[in-house]
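Moving on, here comes chain A:
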Amino acid sequence: MSEPLLTIEHLEAAYGDARALHGLDFSLNAGETLALIGANGAGKSTLLKSICGLVSNKSGRILFKGKDIAGLPANEIVKQGIALVPEGRRLFPSLSVEENLILGGKVKRSGHWSLDTIYSLFPILKEKRHAPSTSLSGGQQQMVAIGRALMSNPDLLLLDELSLGLAPIIIKDIYELLPKITGNGVTAILVEQDVTRALHSASHFICLQEGHISLSGDPKLHTRDAITRAYFGT
Partner candidate 1 sequence: MSDIISRSTLASKLAGLVALVAIAVLIAAPWWGSVATERLIGEFMVYLALASLWNLLAGYTGLVSVGQQSFVGFGAYIVFSLALLAGWNPLYAVPMAGIATALIAIPVAKLVFRLQGAYFAIGTWVVAEVFRLGFAQMSILGGGSGKSMPANVVKQIAETKFWREATIYWLAIAIGIGALAMVYALLRSRIGLALTAIRDNETASVSLGIRIERVKYLVYVFVAGMTGLVGALFALQKIRITPDAAFSVNDWTAFVIFIVVIGGIGTIEGPIFGTIIYFLLREFLADLGSIYLLILGALAIGVMLTAPKGIWGFIQARFNLSLFPTGFRVLSKDKS
Partner candidate 2 sequence: MDWVNAIIQGILIGGLYALFAAGLSLIFGVMRLVNIAHGDLIVATAYLAWVIIKATGVHPLVSLIFVLPIAAFIGYWLQIGIFNRVLGKDILPPLLVSFGLSVIIQNGLLATFTVDSHKLNAGVFETSSFEILPGISIGYFPLLMFFTAIAVIIALQYMFYHTSLGRAFRATSDDTEVALLMGLDNRKVYAWAMAICLAVVALAGVFLAIRSNFDPFMGPGRLIFGFEAVIIGGLGNLWGTLIGGVILGVAQGLGAELDPGWQVLAGHLAFLLVLAIRPRGLFPRIAG
């Protein structure tokens, strides 16, 4: 059994005086898709931001492919092979669709993903390649955001609230494409408000409650009741 791709050891994070993560421990193997669920403010986004380097941590280790990346700045971490699809998409308004994608590939890591393969995955983007990125619909912007992250050919893909602000039918379409994205050997952590959808798409899950892990494991082996209790901390 090879080493886990990602290991989190006693991770603590805080915003000023407010503690967001209280000594988290877990690990993730290559090829797995981990669903990260929990109420608002439970610490899901903070955890993702800690992993990709946007939030600096009070203490703890983040081991990625055996190397501790906890102190590295975000622009170094993406070179290691971790990419984030940010909550709310956060495309660059001054850049076109194609420019957003090209910028995603700036770190020049080799792999399956390129402009051509992204356009095959999301054909509508090829049509709109020169349009200002924020002129697209919510669902299309989400595709650009995903594509932009994939362009760096990450080993670990972090997806923060894919369904935020999107119509149900769009969410359904995007989640149907998820296996194509994770299918190429990409490990993924999925933060998602829609618990059912998250658990359905994942091989493992972690439930955060006020900065602690309240429940984790294989979604199929836990009852809905147990998960609800862990979610709300009852």
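The definition used in the following text is that contacts are C-beta pairs under 8 Å (C-beta built on N, C-alpha and C of every residue); 3 or more make two chains touch, one makes a residue touch a chain; residues count from 1.
How these were chosen: all candidates are chains of the complex that A comes from, given by their letters.
Keep in mind that this is a model prediction, so the values were computed, not measured.
Chemist: Which of the candidates 1 or 2 touches chain A in this complex?
Modeler: The answer is candidate 2.
Chemist: Can you list the chain A residues touching candidate 2 in their complex?
Modeler: 52-54, 73-75, 78-79, 83-84, 86, 90, 92-95, 99, 102-104, 106-107, 148, 152
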